[in-house]
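Here's the structure we're looking at; comments come further down.
Below is a slice of the complex: some chains, not all, each in place.
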C-alpha cells in the first residue's frame, strides 16, 4: 500500500463539502455527491454485526435521493431543526479498479428551532468512492449508527 | 482551482493551534492569531440568514482582543470552566491577493470546575486568512453559532 497524500486530502475535502451541504441547508446539492446509481444506506452497528442487510433507509439511485429531498422540503424539516456534523480525518484505502474505500467517524448535533442542542447521532461512514474526471463521488455510502434509538423518519441526510 | 495540499494542511494546523491556545488556558496567545486589524465576530446562523450585520461579540483589532483577554482574566473565567474544541478538517479556498477563505465545523464542550461536562456550542468558523511571511493569521474570523441560546457574556473565545 502506498501512502497517497493527495487522495487522502481529496477524501477529507469530499467529507467536508458533504457535511457542509447538509448543515448549511443546501439540500438540493446532496444527491450530486453520489454517482447516478449510487447507493445510500442508513443502518445500525447492531444490524451490521448480525449481517442484516436491510437498513432504515435505503436508496439506490440519485433520483431516489432527489425524491427524498423533495419530501423533506415538503415537510419543512429545515424549519424545525438543523444539524452540525463534526467528522474525524478519514481512513482511506485505494482498491482495485479506481475505487477508494473510506471510513470516517462522525458526531452529529441537532439544533432545534428553539435553540435546544442535543447529541443526535454518532457512528461511522463506510464509503466507496469513484472519481468522475477529478470529482470524487459516492458509489456507495453506508451510514452505520452506533445507537439503535434514532428517529430517522423525518431525518435530514446523515 | 488547484488542489493545494500544503495550504490545506497549514490551515488545518492553524485551527489546531488556535483551539489548543484556548482549551489549554493560553489565552494571552489568542490575539496573536489575528492580524493587527483583524476582525473577530460571534454571531448566529439565524442572524447570518437574515443578513443582520451585528453579532453578539465584535472586535476589530488585536488590541480589542487583548482587552477582552484581560477582562476574562479579571473575572477568573478559567477558574470556573474550560473548553474543549473538536473541529473537522477545513474547507479551504484560495482567493485573490493571497487571501485564503476557510470554513470549519466545530463542537465545543464545556467542562465546569465541578467536572460536569456539557455540549456547549456547535457551529462553523468562516475565516479569511493572510500569510505574514510563512505565518497564517486571521484577517477575519466569524464564529457562526447554530443555536441562538448561548450565554456569551463571560464566554471564553470560541
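Letters A and B mark the chains as written, and numbering starts fresh at 1 in each.
As a convention for this text, contacts are C-beta pairs under 8 Å (C-beta built on N, C-alpha and C of every residue); 3 or more make two chains touch, one makes a residue touch a chain.
No experiment lies behind these values; they were computed from the predicted model shown.
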item	value
Full count of same-sequence chains in the assembly - 2 placed in this view	3
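In the analysis below, only the chains that are shown with their structure count from here on.
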item	value
Computed distance of Cα centres, chain B from chain A, in Å	27
Complex contact set, residues of chain A against chain B	5-6, 9-10, 12-13, 15-17, 19-20, 23-24, 82, 84-87, 89, 107, 109, 111, 114-119
Complex contacts: residues of chain B adjacent to chain A	3, 5, 8-9, 45, 86-91, 103, 105-107, 119, 121-124, 146-150
